[in-house]
Every structure is written in structure tokens, then in C-alpha cells.
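Report on the following structure.
Not every chain is included here, but those present sit where they belong.
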């Protein structure tokens, strides 16, 4: 993974941890440059448990979410995390935000982009971010889109996070990444989100379940924990994987 | 590709050439062991132009098809081709044939199996062969299926050939293999099938078209010719391709 | 149905009658609280026959549509109908409208929401309303979305109306509701829309056709008229239905 640039675009503060934390940690260990853009803190939509506290305020929720996400990022080994602080629920996609992301894609120049998959039956924000990232990648790759004098990028691979309920979101597994070696780190990162114990349990189970699938599909019993992604495009290369 | 075992199961005499000839040649050059099983000569269903000759006989068609397929195989560099000589149109899948293929899978022990994809809007033989191969792989992998004392195989990857008309056959590109370096060899192999000039033109164009797709998806302009396959299962590994 | 709260969101003035009139009447008879929100009068898009009259005006069409819809609602037994008077064709979904609907969902606190299904091959307004309702339900359910001090709602069931041409709109029947006992009321309600005779005939036939399906699927010959809905989510419970 040495020499690879990966960009992860996360709708809310914890999405990159639940859905790709083990892969991020594995890429960092493997020598890749990994950048994460967190579009919102999920103050309105993904902090239900924090809002149960008497007298809770948006400022306090945002403070807690920032601390938790930063600590989780640190545990995963991330050095490049940006918080764009958009309002969530609903997430609003504007031309200005599209250009801003296009600029960052051209600056980061990723080989691999990971973000939300096209459909999420329970989360319209995720669907909008998926569209935003697709659109911005297309623009970044196009020489005629002039932005700050930045050079157009080369077509990148794009992969979609697994949504919470996969089948009703038409999620189709395209690539399963073994995270056996980084699962412990992912678990620690997940535990930063103290108000979401049930999701820690949930995504630990999914990692184990996808590990089972990885072993079954490959015949490689060493795969024990994994993360699953949709392929936006076919795989291209000189041989089968 | 060194050390890899590939098994290609072809319904009719020329399918492995039209649909995977470049990939086969690339794997052979790369040091893989490639085995091809040709289930039928396609005497009834895939020799329409030969039957236009006055006084044509099944024996003669079979003789011609065997010579053509053997010569094409030789050009691709294949040393292991078996002709099972089933009747085609329709192809009949029996328990005995299923066991026979299961035995061969256990003997060959392929890492990669390539055969027809599940649907082919114009060719029920192709659909039946797809089922036959799927079923036989499942049996070969299962320790309780006892056949000639052969040891069960490990789960192999399975890929589906591109059918003649893809969209109406629900074909979804999963992996596109660059065959720029072996396309010339593939073209020579295709030219062995003298009565099917229109297919030589057709599959030359498709190789170029898939090369265009490969370059577009990967940003790698060196890809000029390619073959496209469906993935029966998700890709599994330690990193993205 | 006693104690149940149902909210029906209708893009145009008559949609709730054609598509769910029998179910609404049945729920009202069964003791449920049923609220209907009519987003537009359909002055531009769903009043073609009225516009055939010489010298017709938007004001007059709106007046007629309001009277017709109100009378139909009265016949169904509805006491809670709101007319939001949006322009239709196209229907414009804004943040303010999203918040307004979210507020009403929190005030009404529905167990069941019925609205347009995701696709309608002939009616982009219906698709936009489907998205609006989905988005607003997600927001209403989220504790961090603060609106007028209203408490977040609990996840509600959501069902999609049958569109005019089902198969080309990818409509999948999820729940078929028997309306044998309320069909006569539905027919009377439909007859309020005097300029749309052909739709009265059409939705009478569909009710009979869905009644046939209900009887066939259940083996219960007492089902003679029915309305069909898509399930936005799987059914959850302690036993099969």
C-alpha cells in the first residue's frame, strides 16, 4: 500500500470508524497516506443518546463528538482528518460545497476514494454524500474544470461503505478487506463513541461476520475480521484478484 | 500468475477463444497452468456456416471443429485441452456428467475457474453449463463427496464469460483483464475458425471496446485490449485492487 | 386499529382517494385517528379535464378541486385534512417545507405513514413527495433535530401508494389491505371528482383486481376489493401475518 493515497469521505463524525476503521488502520500501517474528511459532526442526526441528557446543547454535543472522533482517528493512526462542520439531517449539497470537495480531491490526489454507497434506506444524508463525492470526483478528473489552477486528477477507484441494513439498501458486496490484524485497533477506536455502545457491539459483529464470509469465499481461514465495500466500477487489471 | 491453476470450461468448441482467449494466453505466458475442458464441438448449434455446404455431415463438421479448436488452443499456448464430445443444442446435464466434472476439478485443483455466466438470452446451453460448473465446484469443495478417493478442493474463484449480447443477458462486468499484450495471439487463434468471420470481427471489436473501458476506469492509457468477466463472488483480500 | 395514528401524505388533491380511500375509511371505522395532508390541489397537473372548459381559471380550478376533495374526505369519514396549497408540476421541495412536514409529523405522531412510492414513471411530483416524506420522517425521529420544542417521534411504518402504471414504476406489492367493507364508501368518494370519470372506473377495477389477488394469496374468498401498498421496510413482529 506504500505510495497509495486514500481519501475517506464520512457524512457524520463516526461513520469512517464504524464502516472503514479497520481498513484505514491497515492502509496506514501499510504505508499509505490516508485522508479523512468528516462532513458533519452528526449533531442533529447521529447523537440520539447524547440528547437524552437533561439540558443538552448543540454546542456541547458538537464538542463531545469532536473529541470522540479525534481520539478515534488518533487510535487508527490518522494524521489527516478534516472536520467541515456541515449541518446534518438534512445535509445540504450546494455548488460551493461541490467545488470545495473537488478542490480537496485535486490537492489530495487519491488513488482510492471510500464513501457512502448509493442507497441507505434509513439515512438520506448518506445518499446525498454518495452523490456529492461521485460528482466531485467526475469534476476533479475533468481538465476543463478550472479550480485554483489545480491540475485534473486521474480516474480513481471508488468504494462504498456498507450501510446499517444492507439488503434493504440494495448493497452488493464488491470487495471484502481482511482486517484481522487491525480489528483490535478498530474496536478501541469505536469505544471512543461512549454514547453508542449498541453500535460498537453491532459493528464488531459485522466485522466478525464479514470475516466469516471472507474465509468462506477465499478458502483462507486466516481471515477472521473484515470490512465489506461496494465497487462503484469493475475491477481492472492484468490478472484476477 | 506463476503457480496458479486455471480451469476454463467451454460449452462449445470456440467459446474459450472468443470469450477468454487473451486471458488464457496471458496466464500461460505468466507461468500459470491453464486447463480447458471443451464440453461439445458445437456441431449442432455453433456451426451454422459449415452446414451451408452442400452434403455436409456431422462427422465432417466435428472433424473441422476439432481441428480448428486444437489449432486455436495451440496458438494460445495451451497444452491441456480436453474434448468431452457432448451433444449440444440442447446440452444435457446428468448426474454422471456432474460427477465427471467434479472429479476433474479435484484432479486439476484450480485456483480460478472461468466458465459461462448465469444468463445468456440466446443460448440455453451456456446457462446449463454455468449451472453444471457451479454445482460441480460446490461438490468438489465438499469433504463428504467421495469420488475416487480424491481430496476435496479449496473454494476457488469463479468468473463468468461475457455473453454475445450482454445487457439483455443481465451481464454485470466484475473484472476487466487487460489483454493488450496477447491480443495479437488471440486474433490469430480466432482466425482458425474460418467459417465464423463475423465473430472474429465482433470479438476483436469487443476486445477493443473493453480496452477502452479498462483505460477509462483505471486511468491507465496503456490498456488497449481487454476481456470482461462477471464475478461470481465478491473480491477478497488485504487491499483494494 | 383503535389507538393507531395514521398519516397520509398526498401529492395532489385526489391521490389519497384513488390510492388509499378504502384503507382510510376502514381505519376510521376501526377507531384510528387518520390525518391527511394534501400538498397541492393539482391545479396544474391533475385537472386536465377541467381545463378543457372555455375560460377556465386557476382560481376556479382550485375552488372546484377543494370542494371535491373536501366532500370526498367527508364521505370517507375524515375529520383531519390539511391543504398546503403548494404549486404542482413541478412540486418544489425546500428546506422550509421539509421542516414544516417534520413539525407536523411530530405533532401527529403517526404509527403508520402512507405516501407515494419511490418511483412513478409518469409523475415526478409523486417521486419528490416520496422523498420529502422519507426525509421528514427521518428528521422527526431524530432527537437532535430541534423544532418548536417538539419531542422526537418513534420509528413509524411507511407504506407506498400503488402508482398508475405499476410494473414500469418498479412497484412491488408488499401489503394488500382488504377494503371489501369500505369499497362502496370509496366509490362514493371517488365520484366527487366529476371531471375524472375514467379514473373512477380505473380505480374501481384495480380495487376489484387487488381483491382477486388478496383472495388468491390468502385463500380467503371473502376478500373482494383491496388496495395494494409497497412496504418501505420489512414487517417486524412476534409472528407471521
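Order as written gives the chain letters A, B and C; numbering starts at 1 within each chain.
We adopt the following convention: a contact is a pair of C-beta atoms (placed from the backbone, for glycine too) under 8 Å apart; a residue touches a chain by one contact, two chains touch by 3 or more.
Because the structure is predicted, anything quoted here is derived from the model rather than measured.
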Full complex, copies of the single sequence (shown: 3): 6
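Quick note on the criterion: only the chains that are shown with their structure count from here on.
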For subunit A paired with subunit B, centre-to-centre distance based on mean C-alpha positions, whole Å: 38
Centre-to-centre distance between subunit C and subunit B (centres being mean Cα positions), rounded to whole Å: 52
Touching residues on subunit A, where the partner in the complex is subunit B: 1, 26-27, 30, 112, 141, 154-157, 159, 173-178, 213-214, 216-220, 223, 226, 228-229, 231, 233-241
Partner subunit A, residues of subunit C touching it in the complex: 95, 98, 131, 134-135, 138-139, 142-146, 152, 232-234
For the subunit A and subunit C complex, residues of the former touching the latter: 42-48, 50-52, 58, 61, 89-90, 92, 121-124, 168
